[in-house]
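Only a single protein chain was left out; the remaining protein chains are all shown in position.
By letter and in written order, the chains are A, B, C, D and E; residue numbering begins at 1 in each of them.
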Amino acid sequence: MRILWIDPIVQDRLYTEALRIAFDSARRPDTTVDIISLPPGPKPRHLRFHAYEALVMADIVTTVYRFAHDYDAFVIGCFYDLALREAREVSGKAIVTAPCQASCAIAAHLGNTFSVLVGAGKAIPKMRENIHTYGYGHRLRSMRPLNMHVLDFQAQADRTMEAILREGKMAVDEDGAEVIILGCSAEVGFHQELQDEIGVPVIDSALAPLKYAEFLAETAERFAWYPSRVWGSEAPPEREIEAWGLFREPFVQPAPLINSEG
Amino acid sequence: MRILWIDPIVQDRLYTEALRIAFDSARRPDTTVDIISLPPGPKPRHLRFHAYEALVMADIVTTVYRFAHDYDAFVIGCFYDLALREAREVSGKAIVTAPCQASCAIAAHLGNTFSVLVGAGKAIPKMRENIHTYGYGHRLRSMRPLNMHVLDFQAQADRTMEAILREGKMAVDEDGAEVIILGCSAEVGFHQELQDEIGVPVIDSALAPLKYAEFLAETAERFAWYPSRVWGSEAPPEREIEAWGLFREPFVQPAPLINSEG
Amino acid sequence: MRILWIDPIVQDRLYTEALRIAFDSARRPDTTVDIISLPPGPKPRHLRFHAYEALVMADIVTTVYRFAHDYDAFVIGCFYDLALREAREVSGKAIVTAPCQASCAIAAHLGNTFSVLVGAGKAIPKMRENIHTYGYGHRLRSMRPLNMHVLDFQAQADRTMEAILREGKMAVDEDGAEVIILGCSAEVGFHQELQDEIGVPVIDSALAPLKYAEFLAETAERFAWYPSRVWGSEAPPEREIEAWGLFREPFVQPAPLINSEG
Amino acid sequence: MRILWIDPIVQDRLYTEALRIAFDSARRPDTTVDIISLPPGPKPRHLRFHAYEALVMADIVTTVYRFAHDYDAFVIGCFYDLALREAREVSGKAIVTAPCQASCAIAAHLGNTFSVLVGAGKAIPKMRENIHTYGYGHRLRSMRPLNMHVLDFQAQADRTMEAILREGKMAVDEDGAEVIILGCSAEVGFHQELQDEIGVPVIDSALAPLKYAEFLAETAERFAWYPSRVWGSEAPPEREIEAWGLFREPFVQPAPLINSEG
Amino acid sequence: MRILWIDPIVQDRLYTEALRIAFDSARRPDTTVDIISLPPGPKPRHLRFHAYEALVMADIVTTVYRFAHDYDAFVIGCFYDLALREAREVSGKAIVTAPCQASCAIAAHLGNTFSVLVGAGKAIPKMRENIHTYGYGHRLRSMRPLNMHVLDFQAQADRTMEAILREGKMAVDEDGAEVIILGCSAEVGFHQELQDEIGVPVIDSALAPLKYAEFLAETAERFAWYPSRVWGSEAPPEREIEAWGLFREPFVQPAPLINSEG
Partner (left out) sequence: MRILWIDPIVQDRLYTEALRIAFDSARRPDTTVDIISLPPGPKPRHLRFHAYEALVMADIVTTVYRFAHDYDAFVIGCFYDLALREAREVSGKAIVTAPCQASCAIAAHLGNTFSVLVGAGKAIPKMRENIHTYGYGHRLRSMRPLNMHVLDFQAQADRTMEAILREGKMAVDEDGAEVIILGCSAEVGFHQELQDEIGVPVIDSALAPLKYAEFLAETAERFAWYPSRVWGSEAPPEREIEAWGLFREPFVQPAPLINSEG
């Protein structure tokens, strides 16, 4: 199985390394995980703001289109699940998933309700809307901001852990959450300790979509359960794409950060 | 991985064989799938009626409780998803899933909308309620009855195939479905031909929960994402169970119909 | 009018006596109320846990099927409303109702909103789901746990009254409830004092379904408004039930605890 | 029990007579039913139009206020349920109900779904909104217009019966309704034949609220389950009403058309 | 453009003057705004209670019917939006709007969420229901009562300002509101200071519907986007209105309080 994790920001060393370690121990033996970051240039270094998302959507969709034949599944590595609808349209037979949808799907199998620990209050309205649109709104007990910047999660691990423990405990005890979702893929690596501490499943939103991608890539291969290509999922015709020269740039070669088979 | 498929009716030879064949080719190499049917006795031979469901709920929950330490995951093999909440409560660290929830979760990743082909109009209200309760109601375009009896799906394969093709095509063309779900696990074995014919993913509701179980059992093992045990998911205390002698009978030994490791 | 109250646990003397007194003064003169408890054996003594519910569902449905011709209405005596759909299917012309649905229906006529005082947080997710499924979710302001065990409600009446007063007052003052529902039929007997104290209607969830049953049994008799028997309400055919020997055991004779006519 | 049926239009002889006959055989022996129509004057003779409703709302509310101490329950006799919120506010300890809310509540106990046969397409948007607001929207399979004028239902009984049979049958067979509601109280008297013909419960929306009123008046009397008077149900203060001279006119004396006790 | 503001209470001098000042500076140069209050008589002086609303609905609808040809738009000046459906039916080509619907529509364009500052808890259930019925329920973060009487807003301006500031700040900081709506048109004149203080848009619910009316009157004139007159919006026939003498009384002449063109 070949999976491409699309990190929609310019590469942050600490975070990428945390992802690499997590993915390497999480993948199945026969799964290859590549991580791709945005090429250097005038790009946002985080996606807290929605206008920043708009700046990288073409890159994400272009990447999926360009590598649709090279990977079995793609993960868009941000809990905003940005460009999910757009990228799915041009993924051919490859699966496309993202942290929020995958994490909620798993949480819904492990408990009646969940809470999401997000970086900042800024993120709440869009994430709440996504969760409702996916159909998980009735399970959402609360969204608790950690009031930390996404780039600090890895850099200030102690502060992160403390905030996660405090808010996670309150989400369970006061809000009635049965499952916790870490609502930022940059919170990767913290789920285990919180889980041990508060005794409920804590969904790491980097691991969740990775494994979901692996799972759906397997069912795609076995049963031909590829993405639908009718009605709203109809793909653009190749002749238009060629005639208008679409999806050619920007372009970066995925750096094979994790490659189990090599 | 050890998975127990709980067939909540008295064993029907043709259907069990169809399941066995499907599961044997669908499982991962290291997965063992056992199938358990109800013991002989005054039991329903199908679950079209909800009162029949009530007759087997104790068996399902008792089975899960008794084998909670022997399996990594359980599948309750009926699209009504009966006893799902009840069985999850006593599964310990084991995953419990069922056809409707698992099929919808997969369909939601492959298209915007889906339709369900059910055996009979009888089934529609409960299934529609389940789908809405899970949070997939906004994706449901239609539920089309095949007007066939569940026991005839395997026995009258030609008639089944014809009905599935006719209704599946109409679900896509007229109702706007992007994905089709075969809304009865006894429709196992028919998804491929419909899929080839109408060109949209067709979710087999026997294969879907089997693979979902396998997937969640893996993430449970890797990340300790076991079922929550707080609030509504709190399990009954062992001392009560012992004191009152609960979950002892009825009892059957799972027949290891598929055992990849032996 | 003949009504059978099905108490889905092994008989608890204090609770049954409280029910008997309440029902005797609540029934119309020409109404007979019988109470049936589960026969001795390995049965749960309360239904806090959903797996316990599964252990008594066959009994409930069998009871309704067996006595469908002997009673005009059945009440399933637990606020989880367990087996409601299943029992209704085999009640023939008899009404089947249950505490949660009946209490909410009455509350919806007396105020815009309500809160439910439940025994424990454990009960909240299933009850909340039921209330939403019935269509009363927009009226639900809060579910407040009394943090008491169901078996203690009658045994520790002072503690019960204190908890009910405290939480009921807060439900009105802080949560904005216009009506209070006592969310456990074992809270029978406490509604009057709370009502006097806080001045809003307090629905006793044992009395509510009893009277609702009486009411619907009357309209069934007068206008032939019997339960529908089409689509999802279609009943299983007698020949199947006979051929397979269903609904024969377990079996108990209803003890006519309240019989106004004798 | 004393019930006042408020017919919000200028009295139509045929219709009032049909109501009288229906109520006289439907009431309990100890129930008195009075019917009040609007006094002569510039009033609408039917309420198909919402602006007409506005012309009679003061009359309805004034009637309820004036007779709050004289009746145990009021029924506002129009399937639009007009002035329900407003009248409830000044009913003191008396119950106020109306055809749509009462019919839906009964239908919800007899089947999973229902359809409503309305006079004209004109009525659909407001009635659909009411049904959703009450919380029964998920049960509503269809609203089928009979394309008849409300004043013709009784005058042209054959045509009414034919339309009701045709649309009722289609509601069950094609729309999946398990219960039929006759969505105009002027359809009184037709439910039995449709019921016999199509074999599903058919709720007469004149009888339904009458019996619901009787039922809730009984529980009010027995358990002090009077309307809530807090938050949104708070009643206006008497001193204001007096100071401003409100609810004095218009005024009509209820004509005791049905009086069982006299 | 000619707009008629219908103040559904007996004229309160302070409040009318506040409206006049606000409207005079808010209208476009070519817009005339008339304000009409109820004629003297036994009428409510505020509309806190729903029964009071019923007393003025005929006046509102009659006013709209009588002046449908004289104005381009009508505003029903109360945040309960009373008689909106009824008045729209007889407005001919004129627009009818009201504070709640117009304020929410504007707020939905300025932020993801909003909170409403209402006079009293009494108002919450009906307003909440309206906001949900309009489709803005998912944006509503909270409704905070100011615990002031509607007639005191203008008379006790300091107390009003203090309450608005306190609750508005909490709505933003604690409830997560991005926009504040002043949920009573009698709060006119206070939005600017709150806005300056807390830095989020504060919608004055007197100005909002006035400008919305002006806007829709313009699009009606330019594009013939008049109110629909089919299905639920079908108007009553003139011959009925004449034959029955409807909409003749009560009647008041609009006092042209603001007339820009004279």
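Assume a contact is a pair of C-beta atoms (placed from the backbone, for glycine too) under 8 Å apart; a residue touches a chain by one contact, two chains touch by 3 or more.
It should be emphasised that the depicted structure is a prediction, and the values quoted were computed from it without experimental measurement.
*Asks:* Who does the absent chain touch among those shown?
*Replies:* A, B, D, E
*Asks:* For the chain not shown, which residue from A:T133, A:N147 or A:Q192 touches it across the whole complex?
*Replies:* Among A:T133, A:N147 or A:Q192, only A:T133 touches the chain that is not shown.
*Asks:* Using the touch definition up top, pick the residue from A:I35, A:A87, A:L140 or A:C184 that touches the left-out chain.
*Replies:* Candidates A:I35, A:A87, A:L140 or A:C184; residue touching the omitted chain: A:A87.
*Asks:* Check each of E:L19, E:A186, E:V200 or E:L246 against the chain that is not shown and name the one that touches it.
*Replies:* In the full complex, the listed residue that touches the missing chain is E:V200.
*Asks:* Residues on subunit A that touch the omitted chain in the whole complex?
*Replies:* So the residues of subunit A touching the unseen chain are 42-45, 48-55, 57-58, 60-62, 65, 83, 85-87, 89-90, 121-126, 129, 133, 231-236, 240, 244-249.
*Asks:* For subunit D, which residues touch the unseen chain?
*Replies:* The missing chain touches subunit D at positions 121, 124-126, 129, 132.
*Asks:* In the full complex, which bits of subunit B touch the chain not displayed? Write them out.
*Replies:* Residues in contact with the chain left out: 112-113, 138, 176, 178.
Just so it is clear, only the chains that are shown with their structure count from here on.
*Asks:* Taking all residue numbers at the subunit D to subunit E contact, is the shared part over half or under half, that is, same or different?
*Replies:* At the contact between subunit D and subunit E, which are copies of one sequence, the residues are largely the same (over half shared).
*Asks:* Just the number, please: Cα centre separation of subunit B and subunit C in whole Å.
*Replies:* Each chain's C-alpha centroid was found; their separation is 30 Å.
*Asks:* Return the distance between the CA-based centres of subunit A and subunit C, expressed in whole Å.
*Replies:* 45
*Asks:* Send over the residues of subunit B in touch with two or more other chains.
*Replies:* 121, 124-126, 129, 231-233
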